[in-house]
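One protein chain is absent from this view; the other protein chains keep their places.
What follows is chain A.
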Amino acid sequence: MATKETDNQQQRSSQELPVVLVNRLPSFRLPSKPPFEDDLLSHFHLLDPHDSPEPYDSFLSRHASSIRALITVGTTPVTAEFLNLLPCLGLVVGTSAGLDHIDLPACRSRGIAVTNASSAFSEDVADCAVGLLIDVLRRISSADRFVRGRMWPAKKEYPLGFKLRGKRVGIVGLGSIGSEVATRLSAFDCSIAYSSRKKKPSVPFPFYANVGDLASNSDVLILCCALTEETTHIVNKDVMIALGKQGVIINVGRGYLIDEKELVQCLLRGEIGGAGLDVFENEPNVPKELLGLDNVVLSPHRAVMTPESFEALLQLTVANLKAFFSNKPLLSVVSNE
């Protein structure tokens, strides 16, 4: 009975609303706060293979000719093989800040546009990056542990931290997130420099083509770039040594941007001063050596996770899909540079 009703519903709505495929790993779901599915259903006819009793492949091939757009949930991969099953696809809507799970060259060669969600998250990620930096330099989490551990009356003094004003901040990746970080830290009178695939002529900050050079001229490195083949382990031992013994690394990008084993060794040996990390190579596993360090602040990949950023993500998702189906310019299309 339920199936018959759903089929009738689908028949009616497929004549009225554009079809959008929800691409997700079985354990992933669209966010429930705000209620993504409810909101999307008022504009689009959603197809979700994992919600159907029909086998995945058969469901997909039956609907393939009507699927022009898909939403990929979180880091659910979009591979070339998958794209081959959807010959009419024209749009992939990403819902996470990163895009390393989407085969961008495969999309490009098939003429499929990809939109990203970084503008929905950029303020929250930037806030988190600045928060982690102040925490590491001023020992906030460590001092909070000290007080809660009832050590203040006995120990009287807490070890001094380091001043933020005047620190040379090197931002790796000056996209929407990196730019928001730069705006914030400028107000603390930090000097800003950056490294990026290409120099940005409209940006007033000094540019370094090479992350090692950026590190040599910085006290702090903040990683805000996408993870690609080129940027994997972009922060390696040489970069860390160049940053120096007082240097601080903040990572709100992807774990693999840093050679994690080397990072641990550099921290243990005092080759760098400290780190604030929201991401790790093998989440949710964190190298156990870090768990005992006071000059490290650890965050469980939460930089984007506020209700406000999800609300912004929903609006951006709906806006991109509506633009696509009415042949208007997409809001956050990923460019080819």
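Operating definition for what follows: a contact is a pair of C-beta atoms (placed from the backbone, for glycine too) under 8 Å apart; a residue touches a chain by one contact, two chains touch by 3 or more; residues count from 1.
The rule we apply is simple: contacts and distances are computed from a predicted model.
Undergrad: For the chain omitted from this view, which of "Ubiquitin-like-conjugating enzyme ATG10", "Glyoxylate/hydroxypyruvate reductase A HPR2", "Proteasome subunit beta" or "dolichyl-diphosphooligosaccharide--protein glycotransferase" is its UniProt protein name?
TA: Not shown, but named in UniProt as "Glyoxylate/hydroxypyruvate reductase A HPR2".
Undergrad: Any idea which of A:His45, A:Arg139 or A:Arg254 touches the chain not displayed?
TA: Missing-chain contact among the listed residues: A:Arg139.
Undergrad: Sort through A:Leu17, A:Ala106, A:Met305 or A:Val318 and give me the one touching the missing partner chain.
TA: Within the whole complex, the residue contacting the unshown chain is A:Met305.
Undergrad: Out of A:Gly94, A:Gly131, A:Gly173 or A:Gly212, which is the one that touches the chain we can't see?
TA: A:Gly131
Undergrad: Pick out which of A:Pro26, A:Pro204, A:Pro284 or A:Pro329 touches the chain that's been left out of the picture.
TA: Looking across A:Pro26, A:Pro204, A:Pro284 or A:Pro329, the contact with the absent chain belongs to A:Pro284.
Undergrad: Contacts of chain A with the missing chain: which residues?
TA: 33, 123-124, 126-128, 130-132, 134-135, 137-141, 143-148, 150, 152-153, 156-158, 160-165, 183-184, 186-189, 283-286, 291, 297-302, 305-310
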